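Every protein chain except one is present and positioned as in the full complex.
Naming follows writing order (A and B), and every chain is counted from residue 1.
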Amino acid sequence: MKLEKILKQKAPAVVKTWIRMTLDTYPADARRFLNEQKDPFANPVGQALSQEMKNIYLELLEGLNPETVSSFLDYMVKIRAVQDFSPSQAVAFIFFLKKAIREELKKEIQKNRLQDECMDFESRIDALALLAFDIYVTHKKKLYEIRANQAKNQVSKLLERAGLICEIPPWNPDFKDANGQE
Amino acid sequence: MNFVLSIVVSFSAFVVLVLIPLVGVWALDLRTLFGTVIPYTALLIFFLGLIVRVIGWSRSPVPFRIPTTAGQQKSLPWIKQSKIDNPSTTLGVLVRMIFEVLTFRSLFRNTRMEYREGPRIGYEWEKWLWLFALAFHYSFLVVVIRHLRFFTEPIPAFVTLVEQLDGFFQVGSAPFSGFMLPGAMLSGLLLLGAVSLLLLRRLWVAQVRYISLPADYFPLFLILGIAFTGVLMRYLLKVDVIRVKELTLGLASFQPKNPEGIGVLFYIHLFLVSVLLVYFPFSKLVHFAGIFLSPTRNLSNNSRMVRHVNPWDYPVKVHTYEAYEDEFREKMIEAGLPVEKMPERPLEQEAETLQQGEKD
Partner (left out) sequence: MADVPKPEELAKIDHSLSPWQGWMNAPTEIREGIACYGVAPKNTRIVDFPNPREWSPFDEDWKLPENWKEIVLDGLRERIDRFRSLKIFMDICVRCGACADKCHFFIGSGDPKNMPVLRAELLRSVYRKEFTTAGKIMGMFAGARELTYDVLKEWWSYFFQCTECRRCSVFCPYGIDTAEITIIARELLNLLGLNIDWIGAPVANCYRTGNHLGIQPHAYKDMIDFFVDEIEEVTGVKVEPSFNRKGAEILFITPSGDVFADPGTYTCMGYLILFHYLQSLGLDITWSTYASEGGNFGYFTSHEMAKRLNAKMYAEAKRLGVKWILGGECGHMWRVINQYMDTFNGPADFLEEPVSPITGTKFENAKSTRMVHITEFTADLIKHGKLKLDPSRNDNLVVTFHDSCNPARGMGLIEEPRYIIRNVCNHFFEMPENTIREQTFCCGSGSGLNAGEDMELRMRGGLARANAVKYVHERHGVNMLACVCAIDRAVFPDLMQYWVPEVGVTGVHELVGNALILDGEKERTTDLRNEPLPGVEIEEEE
């Protein structure tokens, strides 16, 4: 495929534009910090962004192994799930890739008549977006789970430990019931 | 208030301040006003303002001992204490303050780490802010010391020494000396450079731009103006130094003179300095005095060793043990916990009385 070759060649430029577009979803004043603070510990968000987006892009070119790409998507989406984004906002960055490609490779695509190939590749990006949505929901669910468990742990463990509730023991064939009948 | 407006406002204020002496001296020839009255007033306001400010601060007490501990506390004898960053003695505090004031230690702390090829990690300190700030403050200090030569006769030895050190890096020796220019002093140019960089940083870094107020740009413009007029006078549009010294020495000896023939540039310079002096105590520039009173830096972390007293301490309402026991006594007895006061009658009787009471 010709397009893939070009996409590979132009990878740094496309990824850079893609990252820039994604950074634009953050407040103007945080952008520079997210973009330029290279310390992964002082700036986990920015570093996750630039690292994982590069990985995602390269993986897209290789085809789309859901397992591998999920591992790259996971941390990014996880971060965006707890920031001030609505669900659509949180995963919209995937679609920016289409725009980034069109912006960066406009000439090449027209010159080589790669529109069809481009459409194919874009459907890959759509699949990626669906994956991202799954991951987003998983993490949101996790958050609610943690929230629910926190409330439950606080109450039920207290009751349990204070001996106020009685748990049914695991099944045991030798167990005699309360009446002493076998 | 956006940053454009901030800059426009503060720069306009600065321009007006430049125009005032320009009009006052050049057009109206108010040399006494600008050469004597304003400088004296400014100096007076500076000192009084500063004193009022410091007294104002010290009138608020320090109720609690709240140093920021940035290292290991003094604890067991075999654990190495971080005596400067977590001082437990006055000496430690003194050293901490000296480092803070003279080397901007906290700014220096700004470390940053990077992944380098693979999992290796390297440390790098974020140095720009620290470097600019240090360059700015020290060159300012040297410039101030150098200016003492205008206010003293004979010139004290340390002033000459500072000048020699400053001029040691004579940048102007080669091409400029042909024009009979004095040797360039590093400090003035450094000051100009550092202020410009601080200004650029404020504009360039989005976060800092976002938090900046007109009050942050204004002093930068003012100092920039002062340094610029100073450099201009020294190297290009030279003023008559002999006469200037006549004027300044007059000021210093309280026998003010206003000799003719000093260019208006000098008066602009002097006026901007006066404005800076007046502005100083009422603005963020008082940080230079405030740092000495900052409770997170100037206190030792010894509040477990020596009791710190709060001057406005007052008694508060507490829930006493007695009230607590009164509420929970029966449950405590039942659980076998010791109590201060046993109920006078056994519990059962008490319950009976209660029941009877209900019946009645």
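Just so it is clear, contacts are C-beta pairs under 8 Å (C-beta built on N, C-alpha and C of every residue); 3 or more make two chains touch, one makes a residue touch a chain.
Since the model is a prediction, treat every value here as computed from it, not as a measurement.
When the full complex is taken into account, the listed residue touching the unshown chain is B:282, out of B:11, B:26, B:40 or B:282.
When the full complex is taken into account, the listed residue touching the unshown chain is B:212, out of B:139, B:187, B:212 or B:229. Only one of the listed residues, B:69, B:160, B:196 or B:258, touches the absent chain: B:69.
For the chain missing from the display, the contacting residue among A:3, A:19 or A:45 is A:45, taking the whole complex into account. Although one chain is not displayed, its contacts with chain A can still be listed: residues 21-22, 24-30, 33-34, 37, 39-45, 78-79, 81-86, 88-90, 92-93, 95-96, 99, 139, 142-143, 146-147, 150-151, 153-154, 157-158, 161-163. Where chain B meets the omitted chain, the residues involved are 1-6, 9, 53, 56-66, 68-76, 78-80, 82, 85-86, 88, 100, 104, 106-107, 109-113, 119, 121, 123, 129, 133, 205-216, 282-284, 286-287, 290-291, 293-297, 301, 303-310, 312-313, 316-321, 324-325, 327-328, 331-332, 334-338.
Note that in this section only the chains that are shown with their structure count from here on.
Centre-to-centre separation between chain A and chain B, using Cα means, comes to 45 Å. For chain B in complex with chain A, the touching residues are 112-115, 205-207, 209-210. For chain A in complex with chain B, the touching residues are 28-33, 37-42.
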